[in-house]
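Here the complex is missing one protein chain, while the rest keep their positions.
Order of writing sets the chain letters: A, B, C and D. Residues in each chain are counted from 1.
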Amino acid sequence: MLETSYLIPFYPLLAFAVIIFFTRWNEKVSTYISIAAVLIGLLHSIGVLIAMIARHGTPLEMIAPFVVHPQLKLEVGVWIDPLTAVMLVVVTFVSSCVQIYSIGYMHGDPRVSRFFSYLSLFTFSMLGLVVANNFFMIFIFWELVGLTSYLLIGFWFEKKSASDAGKKAFITNRVGDFGFLIGIMLLAFYAGTVNYQEVFAKINEGAIPSGILSVAAVCLFCGAVGKSAQFPLHVWLPDAMEGPTPVSALIHAATMVAAGVYMVARGMTVFSASAEASMVIAIIGIITSLMAATIALVQNDIKRVLAYSTCSQLGYMVMALGLYGVDYAHHHHSVGYYAGTFHLMTHAFFKALLFLGAGSVIHAVHTNDIWEMGGLKGKMRVTTVTFFIASLSIAGIFPLSGFWSKDEIIAATVGHPVFMVLALLIAFMTAFYMFRLCFLTFTGEPRNQDKYHHAHESPKTMTYPLIALAFLSITAGWVGIPWFENGFSHFVYHGELHEHHPSLLIMFASTVVALSGIYLAYLVYHKKAISADALRMRFLPLHTVLYNKYYIDEIYEYLIIQPTMAFARGLWWFDAHIIDGLVNFTGWLTVKWSDLKQLFDVYIVDGAVNGVGRLFMVLSWIFRYFQTGRVQFYALVVVASAVGVVIFKVTPEGFYYYLGGVLVIAFVSLFLRQNRSEEVDLTRQSEG
Amino acid sequence: MMMAYLALAAILFSIGMFGVLTRRNAVGILMSLELMFNAVNINLVTFNKFVAPEVLTGQIFAVFVVVVAAAEAVVGLAIVLLLYRNWQGIDIDKINIMKW
Amino acid sequence: MNFPILSYLIFLPLAGAAVVMFLPKERFNAIRYTSAIFSFIPMILSFWLTWDYFFNFSSSAAMQYVEGPLNWIAPLHVFYYLGADGISVPMLFLTGLLSFLSIVASFNIVNRVKEYFVFFLLLETGMMGVFCALDFFLFYVFWEIMLVPMYFLIGVWGGPRKEYAAIKFFLYTLFGSIFMLVAILILYFSSEPRTMNILTLVQTAPTMLSHSMQLMCFAFFFIAFAIKVPVWPFHTWLPDAHVEAPTAVSVILAGVLLKMGTYGMLRVSWPMFPEAVRYFSIPIALLGLIAIIYGALVSMAQKDLKKLVAYSSVSHMGYCMLSLGAFTSVTAITGCMFQMISHGLITGALFLLVGVLYDRAHTREIAAFGGLGAKLPVYTGLMVLFSMASLGLPGMSGFVAEFMVFVGSFISGIPYFKVITAIAVLGVVLTAAYMLRMVQRVFLGEFNVQRWSALTEINARELLTVTPLAVLTLAIGFFPGPLSDMMQATIENLVQLMAR
Amino acid sequence: MMTFDLQLIIPEVFLFVWALFIIAFDLGSKRHHSDTLGYLTLIGLGITALLLSVYHGGGTFGNMYTSDTLALFFKIIFLGSAFMAVGSSFSIVSDKIKNHRGEYYGLILISTVGMMFLASANEIVSLYVGLELTTIPLYVLAAYYKDSKISVESGLKYLIVGAFSSAILLYGLSLLYGLAGTTDIFSIRINLSYLFLAHSGKIGPALLLAMGLVIAGLGFKLALVPFHMWAPDVYQGAPTPVTAFLSVGSKAAGIAAFLRIFVGGLLAFSEDVMQPLDWGMIVAVLAASAMILGNITALLQKNIKRMLAYSSIAQVGYVMIGMIAVTELGVASVAFYMFAYLFANMGAFAVATIFHDRTGSDAITSYAGLSKSSPVLAGAMTVFMLSLAGIPPLAGFAAKYMVFAAGIQSGFTWLVILALLTAVISLYYYVNVARLMYFSPESGLEIKAPIAAQVVLAIGVVGLILFGIFPGPIIQFALDTAGSFAFF
Partner (left out) sequence: STGMSQFVVFIQENPVFCILAFVTILSALYVVTLKNIFHCALFLILALFGVAGIYVLLNAEFLAAVQVLIYVGAISVLIIFAIMLTSRLATKQISQTNEQAAVAIFVCAGFLMATLGSMAYSVWRVSRNTLPENNVLALGKSLMTDFALPFEVVSAVLLAAMIGAIVLAGREES
């Protein structure tokens, strides 16, 4: 199993190729091929996970050369360790669920085959990213994931908002990749390799100066900022909700956005070597988390709420990993690493479930606005139940999976009081906005009877995945129960294995916070004991800011995009007029040009393509008029030049007198030419 | 003494040159040209006498110059006739169809 | 080597031109197919050459398939001397391929067909010659010889401002090459015994010329090559020429002609004047950097599809310049070669695709389109594929090239290169921005049913011209190893020469 | 000591007699057989060439007449230019010249004889006489359209400037004679060097004056700036084949004379160590101005002949680079340049003749669309223009290459760069003709050229391509001409 693990990404790739080139015209076949591929991948992944557990987490590396140069060796390879194995299962499992779910969800769309081919391509990319054994390869798949995300967000490209969102996602990610690439190059330069293990070995040897390492770590983290939608590059994620909902579930909740966190976990040795960089990471994480949570409080679009929730949760994980790095650099032991990766896994399941549930709702009522919904619990039982399970899980209610992982994250903030307070605050808000969503959607009276009337439970292809995911949303956390020997923390860890001691106090605190959040939501949106409107009016300025997402999009638009475009247009003008103009000598001659225009307009307009430059044309025009047509003038020039040459060679000073004399006399006699009034006819042509 | 002859030639040449440059009558120009050729001949003969008297190269050269000048005068006068036929005048200033 | 394959590569198209010249001018198809055959054979030869070189000679840095030196103009020590090594073989491959594809893509030319194909074949001769010539005189002759057919191809069959574009191209390039001529002559007269042999001069020039002389000759060569590349700020001929030229000619311009500049640098000026390269490496990299950012920004402002692709060439060739600045790194130089090849394939394909659209829609204005993805799925797929390749998406040649350029320049160890490279990486973001903007505005969004209902999908012939490029782009993207191995010995040798 | 090897002058004598025979034949045949006359002339030129191949090498009349390689090379150019001028004259002779057809051909031949004599002259007197024998028939030929004002005007201008320059040249030559005491070029060289050394270089500025005047006088023949001003007017007004002959044959004769006097007699005074008695820098500056002025002024010309006139003014500038190099390569480059120039310029004028004959227009714009109606003519014109511009693989490129090589070898890098820059400018107007012929959407008149003219065009095109791709033998030949001076 392990030895063939490199095959896992190729199953979906094969499916992609087959669908694109052969079965594109047959939706059914395409669908089955895609699902079969991912299911095989799932089985294989489970096999890998079991094998990995069996060998107690001993990693395995397989390498093939890609491009080999004296100073740089690029390889493709596979690195399987517990983290990889877990991620493989998560990815393939969520993928399987989403693909099966999509059969129902995408039914009737004209481009179903293409949809599945994209999903397969995405799965390939994500799996490749997971198994990569070096930074070069992770970058490759990193980009491919971005591409598929672009394709899938813009799947309904006729919608301008969808195609805009796809573009925004790609470009924003590219900004992050900019830093990522520089980080990789720094490592490549100082470590001479991009292989994870070799790089880590170099770092542990202390071969890389610490300042450089900090810079490299921050640069690498830029990539994660882009991919995992961290502040300030989080703006693409909410927009990405324009894509089909299964896509949101798979890519923008469970897997791709987790890639950033995964990368940070994977490269923890780099980050943990620099306390400063780790602190930056932690701060970015908490800012993101807090900001997204606050925004999520007031959004009305069901998917957007979930999107900001995702953002917030990812920030949570990032913060945990960052704090781990800080502690590690100070030689403390912390649960941050384990917490972050653990939450990564559990979040994948319940967030996928939430999105799929939301998809199911949208499928039923054809709207995203939660104020149009209400009371759906009667019509959509499975959906309602699974959605509540997921919500409880994300809120961190015992004993659902979210409880265990979230608990560890808060535990990771021990020693960082500010972080801890904020983390608890976020936990409170998370519980509140999730249940705001739940209550508004599923309970109470239907607010839009028309929509309610048409609503119905989704087909089985959609509900079975929900059930499967709900199962895992409940149970997945149990592998990480702190009292459980050989659990997740003994399987996935960084550095040396540490025993850690669970804190009941923290568990209690977090549970209280979560419950109070739920209760508040219950009061406001179910019992209506507190008026939501009144609350809003009370905090109107704050609400407006939050509702408009802190105006970050607008700020980007006016501070970055518009100026860039204006600059680009300016440069184009510069290119067309100044640089080119220099060549054409347009500059000051343009002015002269207009005076002389009527005189030789004919020549120029007449297609005298003036690549040489107008200067030469003007000179040509001047030189031409020396040719007066009077033969004696020609003779005069002959003798005057001959004399001039001789005088110049003998006495250069004399030559200037001579030249001056000739010119002065010439001008004087030109002016005194009274008796002959034939003006030189400038327009007369030379043709006889 | 040689300088005196050379100076005479130079003056004559300059005068002829002036004539060519300024006369408006085509025949006048031809006459001025003859002055220039004569100046050259004075030069040649002078040099022959004072610099290289052993061989009469200068004088022979001068003879050839006389003949060539005659030939040029002949052709020149023929062209002047043509000029007269085409323009009904031989004012050089007016003969400038071709220019620029 | 008994079979003079390089001569065949060069002169078969010329023979083709001669044959076409004698065909009656009304027989369009005869002319087309004759031309296609006479460019097909060189293409096959170039494939075989690549194959043979890869398996038999790639471990050696020496010239292979050497022909000559045969006495050509004895009194001036000019020889007919051809050869190919790891940097010319890929270029010959590219030339062979693109020429054939362009000729096939030109089958829709109906105006003055005969002259068109004659000029095209002449052009191919010139291009092949440049990449094989090992004698300076020969090199210069081939270098110049292409200008004339190119001038006519742009001028007769081009767009609305064709005359301007054609003469501008001609004068600009000629302006550059005159400096090369001066430098060649200086080298010739400095050599003892007098020689025009590039290989000999590469060996002897550093010791033969004084420092200032090296700098001067380098600068002279640089002007010539830089105009061809084109390096900012010598690039202004490029948008005009590319935009006005007919599709197939744009392909050749972007795919092969621009490469001659960078090829010239690698073949001639870099190994020949190592001191000058050291002296100028930072300015060169800065020019590359400016080109990358500047080209990308200007592309972003374009309203015309073809112009966008044209300016993107400026940006992409900037990567080559950046890596050429990093002369100490094998990776950077390999990246430069990769970028040359990859840009040839990708931009060639983009021009072909733009041409396909233009043939149907008779406009290239980006704003005129929208939502073509629904109407023309295959075309859109290809266009998106190449746009992605252009913006350096992994799995395609552009990525491998850019990655090697960046990493190679970054690790070259020359002062300031880290900063320059780091800024250059920004180009990746900008490229993504303008490419995606273009894709979005042309292919995504609402489809204008009234206006474009008559648009038809890409046809088989056009598909035939693009597919090989797509396959190669992907192949190099996934398996860059062979190409890299093929050039490695040569490039290592070059880097050693530059390290003198 | 004195040898009278009359065999050596057989070609010249034959050609002169043949010229008289042509005139007599024309008179005898009551002036009816214009084409026959033309063919007879061509045959005469052919026979002369054959005779030349037999009778050359060595000197006669006390080395006053020398038939060395230089002379041979230039005589080939003269005969070639006469051949091409005559070949392209058939149509105008039969259409435009009512009387004096025999004289037309006869005068061309006599002028050719003058050039041949000039090229062989190794002594100032005969050089001058040869120069006049070249020029005087050309005065007449320029004014040959007696009813055409512009033709007469061009004859008059040519005559006045010509005679004036001739006087200046003579004055300079007389000073040279006075300084050296001899007219034999070889002796001049020895005597002047001796004089210079005997007075440790302090010999006064008279030599400079002499050189300046001789440059001015010969500059007229070469149309070297600033002694070029007659050229555009005369070229425009004269019958086109005569213009062609003027621009190639007569110019080559001037070059030959220049080579003889300056490279042969005043070689020692070419370098600037002789300051101020050096002519190298003078000519360099004049060459530079020629290239700048000629090329730039040509840009706006609308008449093809006038444009070619300015182009030929510029071309002289290029030739002069080889001249001032005063090396073996320099002399060879001058010779080869004229050789290549012969084909290109004669060809271009032949096209102009044919075109004018059919359309009555010399305007460049009237060439629009020619490539559609007369592809062969347009193609040939393009080749000529590209050769003049110096685009490989045509002979014009090899010629420019050699000239520049010579310049760089002798350290005139600045001049070579300037020359190259102006060559870029020149490309603009040369290619402009091609642009009109090819890019214009309209279609011109269909033009059928007479057979002789077609032969001329064929010679031009084939010559340019052949000697462009395989210039080796000719370059070797040109390098041998440098041996004529025997002292490099």
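Criterion: contacts are C-beta pairs under 8 Å (C-beta built on N, C-alpha and C of every residue); 3 or more make two chains touch, one makes a residue touch a chain.
For clarity, every value in this text was computed on a predicted model and none was experimentally measured.
Touch, as defined at the top, links the missing chain to these shown chains in the whole complex: A, B, D. Looking at D:L42, D:A143 or D:I475, the residue that reaches the missing chain in the full complex is D:A143. Taking the complete complex into account, D:L207 is the one of D:V93, D:A119, D:L170 or D:L207 that touches the chain left out. For chain B, the residues touching the chain absent from view are 1-8, 10-19, 21-28, 30-32, 34-35, 38, 41-42, 45-46, 48-57, 59-60, 62-64, 66-75, 77-84, 90, 92-93. For chain D, the residues touching the chain absent from view are 2, 9, 16, 23, 60-62, 64-65, 98-100, 103, 106-107, 110-111, 113-114, 117, 125-126, 129-130, 132-133, 136-137, 139-140, 143-144, 146-147, 155, 175, 178-181, 191, 195, 199, 202-209.
One chain of the complex is left out; on chain A, the residues touching it are 630, 632-633, 636, 639-640, 642-643, 646-647, 650, 658, 661-662, 665-666, 668-670, 673, 675-676.
To be clear about the criterion, only the chains that are shown with their structure count from here on.
If you average the Cα atoms of chain C and of chain D, the two centres end up 43 Å apart. The set of chain D residues touching two or more other chains comprises 149-150, 156-157, 160, 164, 232-233, 236-237, 424, 428, 435. The set of chain C residues touching two or more other chains comprises 163, 166-167, 170-171. Across the interface of their complex, chain B is touched by residues 624-625, 627-632, 635-636, 639, 684-686, 688 of chain A.
Per the touch definition, chain D reaches chain A in the complex via residues 148-150, 156-157, 160-161, 164-165, 168, 205, 208-209, 212-213, 215-216, 219-220, 226-227, 229-230, 232-233, 236-237, 276, 282, 293, 296-303, 306, 362-363, 365, 424-425, 428, 432, 435.
If you check the complex, the residues on chain C that touch chain A are 163-164, 166-168, 170-172, 233, 235-236, 239, 294, 297-302, 329-331, 334, 371, 373-374, 388, 392-395, 399-400, 403-404, 406-408, 410-411, 418, 421-422, 425-426, 428-429, 432-433, 436-437, 439-440, 443-447, 480-481, 484, 488, 492.
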